[in-house]
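The complex appears here without one of its protein chains, the remainder shown in place.
A, B and C label the chains in the order they appear, each numbered from 1.
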Amino acid sequence: MNLDEIKELLQALSASDVAELELETDKVRLHLKKAVVFAPQESQRNEGTFPRPLVTGQVLPLEVSAAPSEQETVIIAAPMVGTFYRAPAPDAPPYVEVGDSIEEGQPLCIIEAMKLMNEIEADVAGIIKEILVENEQPVEYGQPLFIVEKLA
Amino acid sequence: MNLDEIKELLQALSASDVAELELETDKVRLHLKKAVVFAPQESQRNEGTFPRPLVTGQVLPLEVSAAPSEQETVIIAAPMVGTFYRAPAPDAPPYVEVGDSIEEGQPLCIIEAMKLMNEIEADVAGIIKEILVENEQPVEYGQPLFIVEKLA
Amino acid sequence: MFRKVLIANRGEIALRIIRACHELDIRTVAIYSEADANSLHVAYADEAYCVGPAPSSQSYLNIPNIISTALISGADAIHPAYGYLAERAHFAEICRANGLAFIGPSPETIERMGDKAAAKRAMEEAGVPVIPGSLGGVESDREAAGIAREIGYPVIVKAAAGGGGKGMRVAYDEKELLRVLAPARAESEAAFGSGVVYLEKFVTKPRHVEIQLLVDSYGKAVHLGERECSLQRRHQKLLEEAPSPIMTGELREAMGEAAITGALAVNYVNAGTVEFLLDSEGRYYFMEMNTRIQVEHPVTEMVTGVDLVREQLLIAAGEPLSCNQEDISMTGHAIECRITAEDPYRKFLPCPGRIKTYRPPGGPGIRVDSAAYEGWDVTSYYDSMFAKVIAWAPTRDRAINRMRAALREFTIDGIAHTIPFHLEILDDPFFRRGELSTDFIETRFLAKNAL
Partner (left out) sequence: MFRKVLIANRGEIALRIIRACHELDIRTVAIYSEADANSLHVAYADEAYCVGPAPSSQSYLNIPNIISTALISGADAIHPAYGYLAERAHFAEICRANGLAFIGPSPETIERMGDKAAAKRAMEEAGVPVIPGSLGGVESDREAAGIAREIGYPVIVKAAAGGGGKGMRVAYDEKELLRVLAPARAESEAAFGSGVVYLEKFVTKPRHVEIQLLVDSYGKAVHLGERECSLQRRHQKLLEEAPSPIMTGELREAMGEAAITGALAVNYVNAGTVEFLLDSEGRYYFMEMNTRIQVEHPVTEMVTGVDLVREQLLIAAGEPLSCNQEDISMTGHAIECRITAEDPYRKFLPCPGRIKTYRPPGGPGIRVDSAAYEGWDVTSYYDSMFAKVIAWAPTRDRAINRMRAALREFTIDGIAHTIPFHLEILDDPFFRRGELSTDFIETRFLAKNAL
């Protein structure tokens, strides 16, 4: 690796959205790290007065706890506004508990909306790591309900 | 890797968005890290709608052209609002011309304010490099009048 | 009075309703799409719930999620504002079925006034002037000529099956009418697969003048005078004012009376607007009725001092109107400019983006109804209007000057917007003289300026 190659890499990194580059060969080890990447204004603003929105869709990769484990962790979020029920009936046992293995298509909970009971099904297979909502709690669209460790 | 190569890398890093560079070969280990330099928000704002103010006092170090020369260049600014005259009378020769040597206390121009003629004196010794204002032009407080190369 | 109201809308009008509620000590529930999480209506409401992803069809039009939010949050009423669900009879019905007060007229009234032909018939029966014309398609040239003689020239020939200018012909006398009928039929046939055409009186250089009404649940109605809304581009209002520069006290009384008569005939309740076409001779014709609050309601508020959204809430809560017709008067003149994220110099191309600098105007007589702030993103999902500036002054000339000063002050960087266009209108000599018509912007103003 010569100087021009490093300079090229510097430029390429600058122009990219990548924050850090580590290169190791038998002859050379190169580590490049970018200055603060994200728009500082943005992050500041979001810390402020506004509630932080829960972003999009039903299944989200959970970035916070991604590091320690090899498994991918996903969130299952509410697809509608309504009241969350863990069980199909008041005296029935809950659909799932923490630690349960789940399959794709397996019912996980009910969301009652406009007097209709909507069974919410898993769209991944995995293990329930956390249940984020209490029984009978109202949920809004996109609200995280379950953290699931996806099967590899 | 010689000095020139490192200097080249330094420049390349400066020009890039990259903050940190670590290079290790069998012969050399190089670690470059950028300081947090400027607040980007700040500079953006000042480029905007508002007129850039001329900052403070009567004598200012002129930063823009400081690099090439060893001499310090200063600005002599208007200490009051008024009309700028280069000469003591309409038919008299100007107090100073570009290239003239000036001494501390030497009159450089007149600013007429409320029908009073105020002689403006140099408060540094040096050489007039530039006269920034036309004869009979109105000047505001703090407006640069002369660029003077200060005597060392 | 309601304890908690859900506002089924976004943007400046959601803020407007939140303000009216808070003044009445009513708690507010905002709904929002994922794209609107950083919007002011979310920040200013007492509670806010996400009801769906960015597309309106899945969020602001998502009736199940909106109703669920209302029920779960314990709201006792829903304010639909304008657009979205405001004129969907179906939604008003679902509110009723779920024990939620719908802040607007009954589903039956909404449905009736939403069907333009049925609305026209209802008004005609009530004695409100409508544009004269054939009741249905005209069969023969002879029939057409007969009807034209009855309603008077000029007349316009329109395709019964279509719209958008296709198949339309204007005739100023019988000779011309007989000449244009055949090509109109052919064009209609080609465009819509049906050659049936009908006749209507052609109103030349009409003004769009509308009457604001308030009707309580006990059948008491007042009108709050007119708004002049002739300045439109592609049927989108750009600038509205009250009063109309050509209004007389007599004409206002007549139009107000007509509007009230029509509204009572269809059992109208709550705030509503009857839109009229007004011709150069002072003849007015019912166009349609808007069964909701309107974008341009502030100009009426500025000249009458009446808070229309407050009145909506009071009426929906069953309160009788507190004012009589003789209590209402118009003082001074108000103008509204709608500021949209469109580039007037590029055919009003929508220009979503981040607002980098945002400094609204202030001072005497200036009202700003806006959902924007510095750092806010105008998204491409929703309507491009993000602010309304309203200027009041004792006279029209002074209101125009005040608006001009305010718009020059209004600093918006980061996106293109329509303020430069409004400034051109405000300086237009015809506008200054109040010589307006619905084709003003497109045929005269845009043509002249070649925007």
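Here is the rule we use: contacts are C-beta pairs under 8 Å (C-beta built on N, C-alpha and C of every residue); 3 or more make two chains touch, one makes a residue touch a chain.
Since this is a predicted model, take the numbers as computed values, not measurements.
Enquirer: In the full complex, which of C:246, C:264 or C:368 touches the chain missing from this view?
Expert: Among C:246, C:264 or C:368, only C:368 touches the chain that is not shown.
Enquirer: What chain C residues would touch the chain not displayed?
Expert: Residues of chain C in contact with the hidden chain: 15-16, 19-20, 22-25, 40, 43-44, 298, 301, 305, 307, 331-332, 358-360, 362-370, 373-374, 393-394, 398, 401-402, 404-406, 408-409, 411.
Enquirer: Applying the definition given at the start, please give the residues of chain B touching the unseen chain.
Expert: Given the touch definition above, chain B has residues 45, 49-57, 80-83, 113-114, 138, 140-143 touching the missing chain.
By definition in this document, only the chains that are shown with their structure count from here on.
Enquirer: When the C-alpha atoms of chain B and chain C are each averaged to a single point, how far apart are the two points in Å?
Expert: That gives a centre separation of 58 Å.
Enquirer: Measuring centre to centre with CA averages, how many angstrom lie between chain A and chain C?
Expert: Chain centroid spacing, chain A to chain C, equals 43 Å.
Enquirer: I need the residues of chain C touching at least two other chains; which ones are they?
Expert: If we look for residues of chain C contacting two or more partner chains, we find none.
Enquirer: Which positions in chain A touch two or more other chains at once?
Expert: 41, in rising order.
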